[in-house]
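As structure tokens, the structure follows; a few thoughts come after it.
Removed from the display is one protein chain of the complex; every other protein chain stays in position.
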Amino acid sequence: MDRQKEKTETNGTQSAAADPAATLLESMMLIRAYEEKLPEIGIKMVCTSVGQEASAAGVVHALSAEDLILTNHRSAGHLIARGADPGKMLAEVMGKSTGYCKGKSGTLHISIKELGIVLTSTIVGGELSLAPGVALSQQQLGRPGIVVCFFGDGAATEGVFHESLNLAAKWNLPILYICENNQWQAYVHRRETMLTDHISTWAAKYGIESLTVDGNDVHAVHAAARVAVDKVRTARKPFFLETYTFRMHGHMEADDQSYVDRQELAAWAAKDPIQRQKERLLREGLLSAEVIAQMETRVRSTIESAVAFAGSSPYPELAELTTEIYA
Amino acid sequence: MDRQKEKTETNGTQSAAADPAATLLESMMLIRAYEEKLPEIGIKMVCTSVGQEASAAGVVHALSAEDLILTNHRSAGHLIARGADPGKMLAEVMGKSTGYCKGKSGTLHISIKELGIVLTSTIVGGELSLAPGVALSQQQLGRPGIVVCFFGDGAATEGVFHESLNLAAKWNLPILYICENNQWQAYVHRRETMLTDHISTWAAKYGIESLTVDGNDVHAVHAAARVAVDKVRTARKPFFLETYTFRMHGHMEADDQSYVDRQELAAWAAKDPIQRQKERLLREGLLSAEVIAQMETRVRSTIESAVAFAGSSPYPELAELTTEIYA
Amino acid sequence: MPNVTVQEAISQALTEEMRRDPRVLMFGEGVATKRYDLVKEFGAQRVRNTPLAEGIIAGTAAGAAATGLRPVVDLLFSPFLCFAMEEIVNSAGKLRYISGGQFSFPMVVMALTGAGWGVGAQHNQNNEAWFVHSPGLKVVMPSTAADFRGLLKAAIRDDNPVVFFSDIALAFESGEVPAGGEIVPIGKAAVRRDGTDVTLISYAKTVHACIKAADRLAEQNISAHVIDLRTLKPLDEETILNAARKTGRVIVVHEASRMCGVGAEVASIVAEKAFSALKAPVIRLTGPDAPAPASFPLEQAFVPQPDAIVEAAVRLVNYGETSAGDQEQRVSLATSL
Partner (left out) sequence: MPNVTVQEAISQALTEEMRRDPRVLMFGEGVATKRYDLVKEFGAQRVRNTPLAEGIIAGTAAGAAATGLRPVVDLLFSPFLCFAMEEIVNSAGKLRYISGGQFSFPMVVMALTGAGWGVGAQHNQNNEAWFVHSPGLKVVMPSTAADFRGLLKAAIRDDNPVVFFSDIALAFESGEVPAGGEIVPIGKAAVRRDGTDVTLISYAKTVHACIKAADRLAEQNISAHVIDLRTLKPLDEETILNAARKTGRVIVVHEASRMCGVGAEVASIVAEKAFSALKAPVIRLTGPDAPAPASFPLEQAFVPQPDAIVEAAVRLVNYGETSAGDQEQRVSLATSL
């Protein structure tokens, strides 16, 4: 148990290989706790990934420290799984000077160079347009790391999706594309935007190997991601992994999603990735209810500290308005 | 023979069904004669479709008068096959006021509303971005015509290709996409830009039926186009036809294409669509050498008149600089 | 006159124009979800959700406009127009001219713009000047509920591509709107205050800052004339020049960044065509040449405020009392946000 507890406290840049189950669970719990805290403290203009935590935790815990991540507007899970400090994240969301981007980014574009979260674009498709260049740097400068690019099913309908995948395929760029197919694109259901059901079938045509995985099963995601990461790292060419999941909250917290079909929502609620993982671990005797309770306490206290830190942090000086525009 | 001769003189808006062989041949000959005349008279900043005439003639002669065409920078074949007056085309290329667009377009963007050539964009991909809207008009206004959109293999790598096809598929828009895959994208070989060989495989994934046809065999193109047009007209949804061919001249006439592999060029020269069609018709006894010679005479005289007309036409008045900007 | 919000005014304009003309249709990301009332009244064919792809939304509008429809598209936030520049600028703006007048492009592109929601630089950039600079387009950016309604109706009836910007900060503001179908003509500025000492020229949210500034200036016995441009292209030169000649002192105010902004255009027109009437430098008060910050206090500071306008106006009115060079420096100070 001690070894396991140690594991759960390491950050996501470490492989969860040795005993991933607990790590993955606690990572998901932390993401959930962080995101559910936001509306509680009045932050509603924020896109949460509630219900999609398995995708973030499963993929990010399959990465090494030298790998680089690009992500989008629904990024909190990726950042937390990577080991980001929820306090500095929350400070950023609140526009405080202690945030990862000094409050200039706000909720939507948090990047964290020290953790290899190189760019976050809230232009849907922005991460797809930047990813090949990041991978080109890895290729040209002979760096071992690969590039992981998170984006949604909506981003897949932007033209730049096509351009990004085609270039990555042709130039053999080491990119792991992760399409979080959560069935919604803001206020539009995925079915209203395409005839196909799986984005992975689109990727295949560029000559990129692809796979769809149950995005609500953290084990399945993690296993698939480990294989995918390995392929990209070894073959130095792109791989495409679609995590099939569901956006459980509105597009933003302020969105009551009255337009979402209640049955569809209920069906997916039954597949909640955290509940599933808890039940599985208990069932298989890998974790005790007591250890889970300890995790819950730890997570709660982390989030409380984060709220305290962010809340008491100052806003940036007005002079910051025009700094860091040019290098 | 008389009936046939009559046929060859009708314009491309008529179906070449009854006896298409001669019509298609003469149409290709007229395109070739027009395009080869341009550098002869000093016009070199122009993109010709020499070697690709079968694609233009085969497709356009499968259309009805109510169908609408969008095309690109390499459009002379499409226009001539549709029955455009080479004189007014040449006048436009020379920037004369008698040109189809009063000289404002020049060589690259000739559109001819009266012939249903609704828009020509020389932004590669422009035609792809406009086509769904044109088809939407047909759909909303209950018009019977379909929309044909010509573009190259290069345009297929622009993001808007992806957006156009996906929207057309989802909205059931009556568009016949014609990808003239001529192996080159200006100074770049198609192979340098994609791992796949056929663009038609890309179309299929959007849920659009697709087919590749030998673009240097006018019979094959015409037969495929007739089937395709029929499907679009009946099913009111898109179809994708790739005409696999080769650009025999440089990107523009001014381009000596020193970068093109001589063997590849020679291999395709052996498949010249006009020569092939002549030989076949002679071999099968469908046309006599004499009739072909008559065609040649007719074509030559049409082009000579065109040159005379365009050459003697005036340039636009300077006041034209700022007219027709706003409606 | 009924009091309605800007959002309601926009809805009214859309509904009325769709009723009037069956060729009008609307589409965009979430349009059918968010404007479900329109779907109910006009059906799913005329009010559509689209895939998430701004380029093809705008391109489809242009193709449809050229062939008989009158599309209105919603591209959400102004920075997303970056994905549709080709279709708006190269196609809709130019293809009429290129075709020698064969086609026209009656279409409206809508987008939210500006500071106010703390959404950061990739959702907030005032890029209206790009479209003013581009040929063949019209650009509209109202500041009152009545103008939102009247100008959107005019835009839908216009036979040319109109880019229609809605300042985010105004979405929930309300104002009196005439009950009938009043059209506000494109190309006409409005005089919001009549004054004699200094002219404040603005559009969108900063019009309200100018009006507030005018009130405060009045307390100091400075009479400010306030112009709301409303349409940025074509610009109403006559109203601008009349106002400039009347007061001899001009301040242009907007949130967009300064270099090559609409303020530059207005100031240049004044410096050229009202030169002899000028009693002081023409100055611009604008947002900084910076990406828009998300942080609340920074975002607030991004927007020109009434205080700064008052200060600049006072300096302009006092201009000429001491040596000129010195004055210019002091006047300019006020403009460097």
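Letters are used for the chains, namely A, B and C, taken in the order the chains are written, and counting of residues starts over at 1 for each.
Keep in mind that, in the parts below, a residue touches a chain if its C-beta (ideal position, glycine included) is under 8 Å from a C-beta of that chain, and two chains touch if they have at least 3 such contacts.
All values derive from a computational prediction rather than experimental measurement.
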For the full complex, which residue in C:12, C:33, C:104 or C:127 touches the chain that was left out?
C:127
For the chain left off this view, which of A:41, A:293, A:308 or A:325 is in contact with it?
A:325
If the hidden chain were put back, which of A:21, A:60, A:119 or A:260 would touch it?
A:119
Could you tell which one of C:18, C:65, C:198 or C:235 touches the chain left off the display?
C:235
From A:167, A:203 or A:274, the answer for touching the chain not displayed is A:167
Residue list for chain C contacting the dropped chain reads 79, 81-83, 85-86, 89-90, 93-94, 97-98, 120-122, 125, 127, 129-130, 132-136, 233, 235, 256-265, 267-268, 270-276, 278, 280-284, 289-291, 293, 324-325, 327-328, 331-332, 335
Considering the entire assembly, which residues of chain A contact the chain that has been omitted?
68, 70, 99-105, 109, 111-113, 118-119, 121, 123, 125-126, 128-138, 140-141, 159-160, 163-164, 166-167, 170-171, 323-327
Take the complete complex as the reference. Which residues in chain B touch the chain that isn't displayed?
45, 95-96, 103-109, 121-126, 154-155, 157-159, 185-188, 192-194, 259, 315-316, 318, 320-322, 325
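Basically, only the chains that are shown with their structure count from here on.
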Expressed in whole Å, how far the mean CA point of chain A lies from that of chain B is 47
Which integer distance in Å separates the CA centroid of chain A from that of chain C?
37
Counting only Cα atoms for the centres, state how far chain B is from chain C in Å.
42
Chain C: which residues touch two or more other chains?
50-51, 53, 55-56
In chain B, the residues touching two or more other chains are 159-160, 163, 166, 170
